[in-house]
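Yeah, one chain of the complex is gone here, protein chain that is, but the others are all in their spots.
Just so it is clear, A and B label the chains in written order, and each chain counts residues from 1 on its own.
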Amino acid sequence: MAIELIEGSLAIAHGAALCRPGVISAYPITPQTHIVEDLAKMVADGQLKTEFVNTESEFGAASVVLGALAGGSRAYTATTSQGLALMLEVLYNCAGMRLPLVMCCANRSLSAPLSIWSDQQDAMLMRDSGFIMGFAEDAQESLDLHIMGYKIAEDERVQLPYMVNVDGFLITHTFEPVNIPDQKLVDEYLGSYKPFQALDPANPITMGCFTEPAYHMDVRYQMHKANLESTKVIEEVAASFEKKFGRPSGGLIRSYKLDDADTVVVAMGSITGLAEEAVDTLRGKGQKVGLLKIKTFRPFPTEKVKEALSGKKHVIVMDRAMSAGYGEILGSEIRAALYGISNQPAIDSFIYGLGGRDIHEDEIIGMINRPNPGTHRSEWVGLRPDLLEE
Amino acid sequence: MEDLKQKLMKKHLLAPGHTACAGCGEALGMRLIIDAIGPNCIVANATGCSEIFTSKYPQSAWEVPWVHSLFENSSAIASGVEVALKARGKTGIKVVAMGGDGATADIGIGCISGMWERGHNILYVCLDNEAYMNTGIQRSSQTPFNASTTTSPSGSESMGNQTLKKDMIAIANAHRVKYVATISLANPKDLERKVKKAVETVGPSYIHFHAPCPLGWGFDSDKAVEIAKLAVNTGLFPVIEYEDGQLVKVQKIAKKAPVEDYLKTQSRFRHLLKSDDGKKVIAQIQAIADANIEKFGLV
Partner (left out) sequence: MSKMLKPGINVKPGTSKENKTGSWRNYYPKFDHAKCIACGTCETYCPEGIIFGDKEHKYDADLDYCKGCGICANICPVKCIEMLLEVR
């Protein structure tokens, strides 16, 4: 059991490499570049045996991995922001074709304006795609979600691609102690890829037909249902992962000091680390605050959210993305999950940290302790008054 | 009759029952090409006529393993299939990427460039019916000079498409594609020979097929082969062959025809026959044909 102090990107590269994808194709884009470079070096040094394909764009890379999956090989790609936007139609295609790609996205803001810094706006492009979307808190979980990702995606009950979301720079470019699992354990846990559909002259099939109105809606329903019902598989995999590798990781939700809390912060991604500190600070002052970490955004864990937040007095949702012209995104989904339950908590939602804007513990505390709980919807935190008109 | 049919009907790798227009030059070409390639292949196809008329769920006309993803990425999909076969230790299966002129020369040019630059062992077949036919006859970079299409229509202010065909042969050669050839319905034996040669090539190969389209070009359903022959005999579609960038063989023109013989057969050019300005354009088109004849030594 090796614990190394490594850059988040290297942990992610290990996560991917341990799963033995037969084909890797990823186009470099900040802040995902170190992941691609680390994988290239592993290949060059003979540590990773894979077909490593350098393409002309993210669109090419995504198409190569889709083709690889159709050709019967486990495949991996990684991207962010503009690259994700460029490969978007391939990714929707992948989900619709039910091919179990695992993709890492180093969450970054979307142009315009151009920004290489961290927020989760890019992930939101994938919200309706059919991809299963996991959000990592730290480098360890980023690695772990790769292994769990393949296990979930390749499950017969799922057969959907999996997206590992890791906050760009915050996870990819920071150094943390990471346990890199033994290859043997991963091999035992994952096994080799056994495709349910693959191209083979010995048994020809036609993949990727078009559908007329008489068929389309039913195919889409089937895909949606598989995504919805994958909650069961995600929980099973989180349990089996903990059993095999000895640590809790991933799953649908995780919580921190939630049980006796009357006030709960809900957040997704690396911010949950800082949110834990805010919780501890306020607990020190006698406030019964807890934290609900959304680990899986799609399928949205509605039942788990209801279970966790029922009976709470005040819920504060933190959104690191926004829907222009509407506001909150995660906030909206939490509200919808809690709608109609008896004794619904007061819900506030805040938009923070876009384009890498830093957020401090006191700002989180400020969100929690803002007067008139329940009246703050999609409030932007940390804006610069010197730049904006009143 | 049934027994004779069972006994004598050859099995083609493109099955009947597909929904191509009656007399489709592309369907005919596709069948000849996939028969020449043989069953030990995997085909990645772009969106377009070739995909739409063969893969309407739940029916497929393809007897070989075949995958369709998007409009512009058949080359990148094929690249993925090729490396997957390598990763799985499967040898001897030929990977083929197929697409129309839109998928090849326009929206897909970036992905093709990448595929060729990486040197994948893939045969790319371009089925060139000279416009975006499946979406309703809109112009492409392969639409000939002064052809009328729905997005480059002829009218009082216009003679139709004003650009020359983007030279895919030159682009392929510039990418060091090992084997590059054009094929036509005018010579099916030559077509078969070239396709087989491309299959045997280890590394990138490119085949450009001229696909007469009855609906889009405006001619009766029985004329596709006749018109393909005229395109060759005028010099407008040179039938040529390159190996490692060197011109190795050309199909000499059997019976040279003036371009007007070709243009008058199709309603997409008919506007040129109706005016003095049109006649000037015909002379320009003749110059294009003559330049081809000169460049490749077609007579």
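Everything below uses one rule, namely that contacts are C-beta pairs under 8 Å (C-beta built on N, C-alpha and C of every residue); 3 or more make two chains touch, one makes a residue touch a chain.
All of these numbers come straight from a predicted model, not from anything done at the bench.
Although one chain is omitted from the display, it touches the following shown chains in the full assembly: A, B.
Looking at A:125, A:205, A:253 or A:274, the residue that reaches the missing chain in the full complex is A:205.
Looking at A:222, A:240 or A:310, the residue that reaches the missing chain in the full complex is A:222. What subunit A contributes to its contact with the hidden chain is residues 96-99, 159, 196-197, 204-211, 215, 218-219, 222-223, 226.
Contact between subunit B and the absent chain runs through residues 1, 4-5, 8-10, 12, 14-20, 22-25, 27-28, 31-32, 54-55, 57-64, 185, 188, 214, 220-226.
By definition in this document, only the chains that are shown with their structure count from here on.
Contact residues on subunit B toward subunit A in their complex (touch as defined above): 39-42, 44, 51-52, 55-58, 60, 62-70, 72-73, 76-88, 93, 110-111, 113-114, 117-118.
Taken together, the subunit A residues at the contact with subunit B in this complex read 22-23, 25, 50-51, 53-57, 59-60, 63-73, 75, 89-90, 93, 97, 199-201, 203-212, 215, 219.
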